[in-house]
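Missing here: one protein chain of the complex. Every other protein chain is in place.
For clarity, chains are labelled A and B in written order, and residue numbers in each chain start from 1.
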Amino acid sequence: MAIFFQALIDGLLTGGIYACVAVGLSLSFGVMRLFNWAQGDLLMMALYMAIFLIQGTGIHPLVSILVVGPVMFVIGFFVQKFLLNPLVIRAKEREPLSVLLTTAGMSFVLSNLATFLFTSNSQSVTTPLTGRSINIASMFISTPKLIAFVVALGLTFGIQLFLQKAEWGRALRATSQDREVAQLMGMNNKLLYCLAQAIGFACLGVAGGLMSPIYAVSPSTGATFGFKTLTIVVLGGKGSVPGALLGGIIVGLVESFGGFLFSSLYAQIIVFAIFALVLFLKPNGLLSKDRG
Amino acid sequence: MKKLIATILAIVMCLSLVACGGPSGEQSQEPNQSSGQEGGETIKIGVLYPLSGSTATAGNSALWAVEWITDYINNELGGIQSMDGAKIELVVGDSKGDSQVGLTEFERMVNVENVSVMFGFYNTAVTNTLSQYCIANQVPAIATNAVGDEAFSQPNDYVFHANGCNATNTLFSNQRTEWMREVIQPMKKFAYVYDSADYGRESYETALANMEENGYEEIVGIPIEAGSADFSSQILQLKNDPEIEWVQPSMNMSDAILFVRQMKEYDVALPIFGNGGGFLQADFIEQAGDAADYVFSTSMWFPSMWETAWDTDFAQTVMDAYYEEFGYDFDESASCAWLGFWCVWDALERAGSADREAIAQAMAETDISGEHYATLLSGSKTVKFEDREGAAGVMVYNQNFDTPVPWACIRDGEYRVVWPEELASQEYEFTWPIPSWDER
Partner (left out) sequence: MSKTLLKDKIAPKHILVLALLVLAFLFPQIVTQPYFIQIAITVLIYCYWSSAWNIIGGYAGQFALGNGVYIGIGAYVAVLFHQEGFGSPWIGMVLGGVISVMFAFIISKPCFKLRGTYFSLATVAFLHIVRYIILGFNSIFGMETNGGMGIMIPYTGRWQDMQFGKEGFYYVILVMLVLILVVSNVIRTSKMGYYLSAIKTNQGAASTIGINVPKYKMMAQCISAFCLALGGAVYVHFLLNVSPYDVFGYDLSLEIMIYCVIGGSGTLWGPVFGALVLGIINETLRVQLGSDIAPLASAFYGVALILIVRFAPGGLYQLGQMLINKIKGSLGKKKSETKEVSVQ
């Protein structure tokens, strides 16, 4: 029975990390109908940044968040401004193909650039948090994962608050619902899009810092997380921040229990199967009210 | 503006097409020379390894050994004596771990450069493809490093393997089991956590096949996907079953690091007998830190094995040179290449010509033992290519069967060989059982 709870906790905590990665994609997709295929590779970039920063300066992983987060924010802002806005703003349809191709191209560029610069060997750091766990009633709670979960929770809560209460946040929601009307009402769509993407990138930066004590990074890390993230966003419903959290936790739990009961390969197949099911039955996410 | 950029792009594309005319212009119109070069002052050897991509570390390591030996042969030994001092010229290619790229490089080496021998390959997929093409084109080849059995499952006269394949390695792991049975009681059940993609799976299958013979009651197979972000559920499985006595993980380096770290996190002090590349690479100990202590690892080579060389000074010289280049110790990949390439030299000396058929014939007749360059930095003390049954009745051809796979224990950041005795480290006293995480 204790093992059951252990699996539960692991799934939850890992889910929190996944959610942190997925929030950005959810925002991007929700506000701009911009599906960023390069999400996983951007996470890889953030992780490299965090790990090299810690390797070079020896700072605590949580401190690295304060550096990598803002850096990613700025990068996201300008990527949207120069690369993606021209495609989104001018397109006649809601979901231009050009965006898909551009972000797929970005993914290609990032993973190959990483291979060229850092070689395919994986990099990791040993931090004060690495390998530590808290022992409660014969269950082991991984310390770095717990911290990551708490921060991720806080982040999603904070962003949700921002979207509900803050002026900019509400503007983002308005523009996601109806682009033209929002523009008519005087909102600067271009700026809003840059903001949305920047927030998403910043979340990736935070995730990178949170993950640095736990995982090793290599150019193929992007692929590992990339598809998981897409699954989570579909599960949780695009644009829904609590949805991203829910989706992340579901995927985390399925992987944890599936891996424990059967094997991790089966778990992956189950995740994909769930993904396919949700796509067909409830494409707007589990929390939505419509029937796909 | 848009049109300008489009025009520039178009021009650039056209220019690059024109530039491509360059190498085509140099094409040699010579018809295939199936016999390789005739005598002359150099003998060309095609060396193909993954020099980029995920297995690049091992590939570059092996290449270093090949280049060092070539240098030694050409300068210290005065070239190939039986060919009037002909020098070896290496034609090096990068397979990137991909069959198709490897094949293209093969064509370049065999048909453009007219090499007399092919060497290396490393990755199983590349070895599979190239072994068949070497047979088809009648080019003698020595494949190095541990690979799957398939490439050697067909009788042929051209492709040879001096290092272990699964069929031979399992014979040794069966012997190892004897030793383990004396030390680790009761030896009824263990878990095999394997990377379902590569070598690990075959090992698992063979372990299953030999299960009864070795006296196990159950082997729990836990497949993982390479590059996983998390092993908690697998480790939970291990923790949940008190009958599991030890775990044998077979995975790549980043997975291995994560695995031992999480074993420590979850306070699972099961003995870890690491199988496979991940637990061997120098970076593993460094990055895993104290989570790697008391981990057992198996490999065809450990640095402390230089102590068993018949000329320890020579061995030390090579190891120092390697360390100077890479910053870590002479590793398994270099050792495999070392053994294999000296076999090539051995065959060349006996063949006395650059003719591929003669070399293939000489290779088949290889019989190395005692004080030979090949055995200096290898666990294999003899080399003979045989057609024989390996473990689980798998028939392999042109395979060397003296390919021991010793166990070593990681203590204080270094590998200490514990079995077999002939290769064991002098300095380390093996103790059992290993202490729990708290006690370390």
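Here is the rule we go by: a contact is a pair of C-beta atoms (placed from the backbone, for glycine too) under 8 Å apart; a residue touches a chain by one contact, two chains touch by 3 or more.
As the structure is a computational prediction, the values presented were derived from the model and not from experiment.
Asks: Which one, A:Met139, A:Ala223, A:Leu253 or A:Leu286, makes contact with the chain that was left out?
Replies: Result: among the candidates, A:Ala223 touches the missing chain.
Asks: Among A:Ile75, A:Leu146 or A:Val234, which residue is in touch with the absent chain?
Replies: With A:Ile75, A:Leu146 or A:Val234 as choices, the missing chain is touched by A:Val234.
Asks: Would you mind spotting which of B:Asp94, B:Asp331 or B:Asp355 touches the chain that isn't drawn?
Replies: For the chain that is not drawn, the touching residue is B:Asp94.
Asks: Residue-wise, where is chain A in contact with the chain that is not depicted?
Replies: Where chain A meets the chain not shown: residues 29, 35, 83, 86-87, 91-98, 100-102, 104-110, 112-113, 115-116, 223, 227, 230, 234, 263, 265-266, 268-269, 272-273, 275-276, 279-280, 283, 292.
Asks: On chain B, what residues meet the omitted chain?
Replies: Residues of chain B in contact with the hidden chain: 2-3, 5-7, 9-11, 13-14, 16-17, 19-20, 22-24, 27-32, 51-52, 94, 96, 98-101, 103-104, 107-108, 110-112, 124-125, 128-129, 131-133, 135-136, 148, 150-151, 153-154, 195-199, 201-202, 205, 223, 225.
Operating definition for what follows: only the chains that are shown with their structure count from here on.
Asks: What does chain B use to touch chain A in their complex?
Replies: 52-54, 56-57, 196, 222-225, 227-230, 232-234, 236-237, 239-240, 253-254, 257-258, 261-262, 264-267, 283, 287, 289, 291
Asks: Show which residues of chain A lie in contact with chain B when the two form their complex.
Replies: Result: residues 3, 6-7, 10, 14, 115, 119-122, 124, 126, 130-133, 135, 140, 142, 214-216, 218, 220-221, 223-225, 255-260, 263-265, 267-268 of chain A touch chain B.
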